[in-house]
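Just one protein chain is left out here, and the rest sit where they should.
The chains carry the letters A and B, assigned in the order they are written, with residues numbered from 1 in each.
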Amino acid sequence: MAVEERNLIAPGAGLTAAPPVVGRFSDFVYQLRGNPATFAGLFIVVVIVLSALLGPVLARYDPYAVDLGQSAVGPSLAHPFGTDQYGEDILTRVVVAARLDLFMVLSAVGASMLIGVALGALAGFFGRFFDEGIMRSQDVLQAFPRFVFAMAVAWALGPGIVTVIVATAAINIPGYARLMRSLMLSVKETQFALAAVAVGNSRWRLLWRHLLPNCLTPIIVLSTLQCGFTILEAAGLSFIGLGVRVPQAEWGVMIAMGLQDFLQGHWWIYTFPGLAIAFAVLGFNLLGDGLQDILDPKRRRV
Amino acid sequence: MALLEVSDLRTSFFLRSGELRVLDGVSLEIQAGEVLGLVGETGSGKSVTAYSITRLLKQPGRVVGGEVKWDGRDLVRLWESELEQEIRGKEISMIFQSPREALNPVITVGRQLTQVLRIRRGMDRREARAEAIRILKSVYISDPESRLDSYPHELSGGMAQRIMIALALSCQPRLLIADEPTTGLDVTTQHQIVLLLRELRDRTGMAILLITHDLALAAQLCDRVAVLYAGRIAEMGPIGHLFRSPRHPYTAALLASRPRLGLQGDILTIPGNVANLMRPPGGCRFHPRCPNATQVCAQQQPPLEPMDPGQRVACHNPMPQRQELAASG
Partner (left out) sequence: MGSTRLLLYAARRILLIVPVLLVALFLTFALTRIVPGNPVDRVAGPYISLERRAELKHIAYLDRPFYEQFALYLRDLSQGKMGTSYTTAQDVSKDLRQRFPATFELVTYAMLFAVAVALPLGISAAIKKDSWIDSIARAVSVLGVSMPIFWLGLMLLYVFFYFLGWLPGPVGRTGSAIRFAEPITGFLTIDALLKGDFDLFLKAVQALILPCFTLGFVAMAPIARMTRAVMAEALQSDYVRTARSLGLPFRVVVLRHALKNALIPILTITAAVYGYALGGEVLVEIIFAWPGLGQYSYNALLSSDFPAIQGFVLLVTFVYMVIYLALDIATAALDPRVKY
């Protein structure tokens, strides 16, 4: 029992198979209005996505414009977030970094979702040998503390963007596999699945056309919450120098640069990128929690 | 003086979409040693009445008006601590439907019982154990010593309900509220529980408020019956009168819709749906479904008034009294 719940700390714990809610957009908006926290989450995520898309256009400076004459200058009108040791404008870098961070996070979550969902579906659908083999391998993966495992993988691969993606994807796979397996097991027994077999659907068709779409809701919720966690872990890896490296505009790296100057009291170098991370993670968490409430019929507004 | 006197009790559930008026002025009284049945369809407010009396409503329910008089004290206005120390358990106890869920799953039967005895009756460990065994015997649990170590999930439904009854009796209350005590039990067990309740009433002289949707069960156990419809009492009176000559059209329909031996043709059903409590119909809440409804029914709520052969009925156009009964008195 405890093994099943091992991923509790990981986002989306306790997600269960819910009958699909008939998604009418107006209803979604109604649910959202009664839930200001979710609305705030959605707003934050939209802001992050916009700055990822438009960041370089909006920015007033070149994020990599070294200007040693303007080294580590505190916040001012010209540089609202101040500048770092190289005289680079921190506001620009915080905005521009959204693209890289979001790219890494979405790639990692996307990859772990594809792999984890496939593994979980196979385990849940075919059972027996598949189930045992796949789930025991997930047990081993989860025997490592998440971040420690990511550190080891990142170190073995050497620094770089791909490293961050692979390392953070690896630790998210078991969450998807477990969720998908349990969803599969419960959905497989439902009336409509039995009915679909009864009218002569093939097993693959059943899996592809009937079972997977019904598992979609919890997967979406889990992915939203995973995004938040992954931002933290990706930034953590870059912070200790195992991920993206120094000149890059990336939130974790920028905090690491701030650490070097800590004793000089240049607080702005690490404060603003950190706020950006907290802001982004908060957005994904609020949105994920809210989606869980909205999409789960048992927890909807009445 | 009645043991318990409920007057004009109003309870609402406050949902985001509005106030749900589940009880809209319920009045009833229970005499010492009497068994009163509270019957009605699902959603009529039977259980809510019970939980309003002891103030154990679950969220988001709240008593918004009325009185619950017990020994001259109004339970609605009593402090929670007074209610806890002086009323619950010692004066009024409850048993519930789905008894296995009503017992704490991670505490043994023995501990649940002795805990109550020690805290509520100030017994020490050994006294409590002896008393627990005595109580278990009195509800006919075989081998009570070994049962003390069982967990609720190890009990059958009937056994769990006996344990629940033992718990409720542990502080010797004067009123037992039984909320659908036989729901979910098989027929034989149901019968045993009914016999046990009847015997306990005779032995201890406590009053029972029996909440049920099962008219046959009410007929077996009750002295009087109150029929609840959409949060209001429709009709109340001695069980014989009510069953033989119902005056409220709803009671009549309820009696006609129950399956009986030797029934020919389809079971009669009551047309329409149970009243929407968010937007209840004006006047008499039953009027949209009522065969006798007239203009006045939609406008005025009928008061609960005495009617022959000896019940009280809230209806503008009651059913005629059955003749054979009128003749016999």
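Methods note: a contact is a pair of C-beta atoms (placed from the backbone, for glycine too) under 8 Å apart; a residue touches a chain by one contact, two chains touch by 3 or more.
Remember, it's a predicted structure, so these values are computed and weren't measured experimentally.
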item: Residue in contact with the excluded chain [from A:Ala59, A:Ala72, A:Met113 or A:Val153]; value: A:Val153
item: Touch with the omitted chain, as defined above, among B:Leu78, B:Ala102, B:Val274 or B:Ala293; value: B:Ala102
item: Hidden partner chain, touching residue among B:Val139, B:Leu167, B:Leu242 or B:Cys290; value: B:Leu167
item: Subunit A, residues in touch with the chain not shown (by the definition above); value: 1-3, 5-10, 13, 139-140, 143-153, 155-156, 158, 228-229, 232, 235-236, 239-242, 252, 255, 258-259, 262-263, 265, 267, 270-271, 273-274, 277-278, 281-282, 285-286, 289
item: Touching residues on subunit B - with respect to the absent chain; value: 54, 56, 58-59, 80, 84-85, 87-90, 93-94, 96, 98, 101-108, 115-116, 119-120, 151, 153-154, 164, 167-168, 170-171
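What we mean here is this: only the chains that are shown with their structure count from here on.
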item: Geometric centre distance via CA averages, subunit B-subunit A, whole Å; value: 52
